[in-house]
Every structure is written in structure tokens, then in C-alpha cells.
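== chain A ==
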Amino acid sequence: MPWKFDNNRSIYVQLVEKIQNRIITGVYAPGSRLASVRELAGEAEVNPNTMQKALAELERAGLVHAVRTSGRFVTEDQKMIENLKRESAVEIIREFREKMKALGYDDEAVIKLIKETKKENE
Partner candidate 1 sequence: MLGKLMKYEFRSNGRLFILIYAAILAVAFIGGIVVNGDVRVEVSIPFLILCLLYILLIMTLTVITVIVIVGRFYKNLLSQEGYLMHVLPVPAWNHVVSKLITAVVWIALAIAVIILSGLLFIAGSGSFEAFREIFQTDIIRDVFSRWGNEIALVTAAMFVSFARLILQFYVSMAIGASASRHKILYSFLVFIVTIVVINVITSLTNQGAIVQVVDASGNGVLENADIISGMVFDGICAVIFYILTVVFLKRRLNLE
Partner candidate 2 sequence: MSVMVKCDGLTKRYGRLTALDNVNLSIESGRIVGLLGPNGSGKTTLLKLANGLLVPSDGEILLDGNKPGVESKRIVSYLPDANYLPDWMAIEGLLELFQDFYEDFDVVKAKEMLLQLNLDGSRKLKTLSKGNKEKVQLILAMSRKAKIYFLDEPIGGVDPAARDFILNTIIKNYSEDAAVVISTHLIADIERILDEVVFINQGQLVSHRIVDEIRETEGKSVDALFREVFRC
């Protein structure tokens, strides 16, 4: 299944986001080997040059490192991954809070609502 993209935004930026997301959610386990550029490009259904650019960007950020002749590997730096996870979570929360605020829920009301829905789901 091809990955979903918004054609109005730079694809390589979206690729960086998606791969980063897969790393921090553990889809690509730390230290695991990534598929080749061509395979990834085929799976995502994007231009290999674009995928190459995204992977290079991830290498620059230290999330991925290339081992000559062996391919690319996800970093084993758990701390970096945890940091990114936290950053991602913070961003999600920020967006969430904005949306809830637009609905008229301030922070306390949000927490109260979460507790209520948590009880309902149990």
C-alpha cells in the first residue's frame, strides 16, 4: 500500500516526518536495518531521489546512520528516540489544546473530560 501524501507539501519533508514517526513508534526498531532506498521508495511509491534526500536528512539528524556496504540502520540512541517521542507528544498536545480551546474547553475542563471518558471506556 502506498504511503499517503499531501501533494501540496514537499514530499521529502513528509517522508522525513513519516520515517521519523515510524522510528519513534517502534515500527522501525532501534538498531534495525532499513530497507534499501529503492525498496522504501517502491513501498511508499515515491521517487527514489526524494527518498534518498529524506534518508540523508535523517542521517544528518542522527536518527539513521549508514554503514558502508551494509545499508542504513536506525539509531540505537534510546535517549534521542525518547526525546523525539516527547517532542512529538508535546506537539500533539499543543495542537489538541488549541482545538479544544476553540471548542471552549480550557485546560482544567479538558483534564476533567479526559477522566470522565476514561471511566466510560473502562
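Candidate entries met the following condition: all candidates are chains of the complex that A comes from, given by their letters.
Basically, a contact is a pair of C-beta atoms (placed from the backbone, for glycine too) under 8 Å apart; a residue touches a chain by one contact, two chains touch by 3 or more; residues count from 1.
Owing to the predicted nature of the structure, the values given are computational and were not obtained by experimental measurement.
Participant: Mark the candidate that touches any copy of chain A in this complex, from 1 or 2.
Facilitator: 2
Participant: Looking at the complex, which residues from chain A come into contact with candidate 2?
Facilitator: 2, 5-12, 38, 41-42, 45-50
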